[in-house]
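With one protein chain withheld, the remaining protein chains of the complex are depicted in position.
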Amino acid sequence: MISKYLEAGSTYAGDIDSLILLILAVVGFWGLLAEVVFFGLIFKFAEKEGVKALYVTGEDPKEKRWVSIPHYLTLIFDVMIIIGALRVWAEVKLDMPQADETVRVTAQQWAWTFTHPGPDGKLDTEDDIRTVDELHVEVGKTYHFELASRDVLHSFSVPIFRLKQDIVPGRIIKGWFKPVITGTYDIQCTEICGIGHGLMPAKIVISEAGKHQAWVKANAGVAAVAAPVSGSTGGMP
Amino acid sequence: MIRPIATTREATGIPTGRLAVWWVIASEIVIFGGLLGSYLMHRLGHPEWAYQSVHTNTAAGAFNTFVLLTSSLFAVLAHDAAEHKDGKKAAKYLMITCLGGLTFLCVKGAEWTHEIREGFTLTSNTFWSFYYTAAGLHGIHVIAGMIIMLFVAADAAKGKELQRVENIGIYWHFVDLVWIFLFPLLYIAK
Partner (left out) sequence: MSSNSESLGHLPIDAMSTAAGEATKTDTHGHSHDAHGGHGEHHEEQNFFLKYFWSTDHKIIGMQYLFTGMLMALVGGFTVYVFRMQIAFPGISVPGWGRVTPANYDGLITTHGSVMIFWVAMPVLIAALGNYLIPLMIGCDDMVFPRLNRLSYQIFAISILVLGASFLVKGGAFGGAWTSYPPLSAKAEYNLTPQGAPLWLLAVALEFVAFLLGGINFVTTVMNSRAPGMKMFDVPMVVWMIVIASILFMASVGPLVAGAVMLLFDQTVGTHFFDPNKGGDPILWQHLFWFFGHPEVYVVLLPATGIVAEIITVFSRKKLFAYKTVLYTAVGTGVLSFFVWAHHQFIAGIDPRMANIFSLTTLLISIPVAEMMFVFIATLYGGSIRLTVPMLWALAFIGEFLIGGVTGIFLGASGADIYFHDTYFVIAHFHYTFFPIAFISVFAAVTYWFPKMFGKMMNETFGKLHFWGTIIPFNFIFIPLFLLGVRGDHRRIFDYSRFPDLMKPGMPELRVLATLSLVTLLAFQAIFLLNFFYSLFKGKKADRNPWLANTLEWQTPSPPPHGNFPEGLPTVYRGPYEYSHPDRAQDYWPQNEKAAS
């Protein structure tokens, strides 16, 4: 459903979409049914001359069926949804498949710094590539990311991956993704981080292996200073 | 002051004033609960805070515990006197309870003066922030209790509103109880 509007760009994006579709089917059906019954009753039992309303206490088990059966149905479908939800959650947030490469994401008011390993494939070496507001990855590779913040809370959101993770200052939060499509897409900050919150767009550039390697070679050792976009108030270095 | 009829009803069998005090205490428990819960979470995550808490004065804290417990005893005696309709005696015991509160605050003041002189202030680190915030919040409750108690005692001495002696007593026991939690958490745990 969502991929109609926004490409499913990671291995787990499709699973999240299917989960959403499952929930939509379940709550859509039952929600619609409830609304139909509700409107039906309003029309059916509109005031009529000389017809007195029924006197129903609803305490008798036979009458109570009308709410207790839906009650148990809710429970059953809740269980169904929860199983789906927890499976997807485990896939995205609990599992950590072996990484091919690791990137470091540093957020600050109001810019992103992305640290890519250089040609040697390792972080914290001389050939690391640091970019501002642009993350370069290779399609089909499994990436780990390490999120850090220089000041306040931010949130690293890549809508095409269906990925979102808050960034907490003072901590390194890890996660993973594996892109399956190529192209250039939005990265958002989805936690309010001050007046420049809306001025924190970044891009993710997903390329074929050859193109990506060429980019890595051409930029090896580039250390773009983590310059703030506009008038950052700084914070902890 | 003539009360609304509502105030004089007792559908639960508990007088309205006492019932309200219990609800006040219930809402206070969660306030202190939130603060102490936050402190405990931090404390467990920061074993190094033990090096800070050694600077608290356990003897003074213990003395204050004793003072508060004694004052609570006098609150009970005041309640007992009020039950026997002896307003004057109840007022006298309440004044002694107040004196206990005052002693507590004086000791606290001396402690804090000493600690601040040694350089342990509200902003020194998070242990001291909790120390001053929790004890300060408790101290405010002691002061508020004493002020209310003076009013209740003044009324009681004239034989009026004797049921309030019990109500303020319940509140005072609560203030006492909070200290019983604060003392080990802030002083003894080292």
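General observations
Which chain is which? They are A and B, in the order written, and residues in each are numbered from 1.
Note that contacts are C-beta pairs under 8 Å (C-beta built on N, C-alpha and C of every residue); 3 or more make two chains touch, one makes a residue touch a chain.
The structure displayed is predicted, hence computed values, not measured ones.
Although one chain is not drawn, the whole complex shows that of A:L153, A:I181 or A:V205 it is A:L153 that touches it.
Only one residue from A:H116, A:R162 or A:H212 touches the chain missing from this view: A:R162. Set against the missing chain, the residues B:H42, B:H55 or B:H173 yield one that touches it, B:H42.
When you scan B:T58, B:T103 or B:T133 for touch with the missing chain, the hit is B:T133.
Contact with the chain not shown here comes from a single listed residue; of A:L19, A:A111, A:V180 or A:V216, that residue is A:L19. As for the chain not pictured, it touches chain A at residues 1-2, 5-6, 15-16, 19-20, 23-24, 26-28, 30-31, 34-35, 37-39, 41-42, 45-48, 51-59, 63-64, 66-67, 70-71, 74-75, 78, 81-82, 84-89, 91-94, 109, 151-153, 155, 157, 159-160, 162-171, 173, 185-186, 188, 190-199, 201, 233-236.
Where chain B meets the chain that is not shown, the touching residues are 1-12, 14, 16, 19-20, 23-24, 26-35, 37-38, 41-42, 45-46, 122-123, 125-126, 129-130, 133, 137.
Operating definition for what follows: only the chains that are shown with their structure count from here on.
For the pair chain A and chain B, the distance between mean C-alpha positions equals 48 Å.
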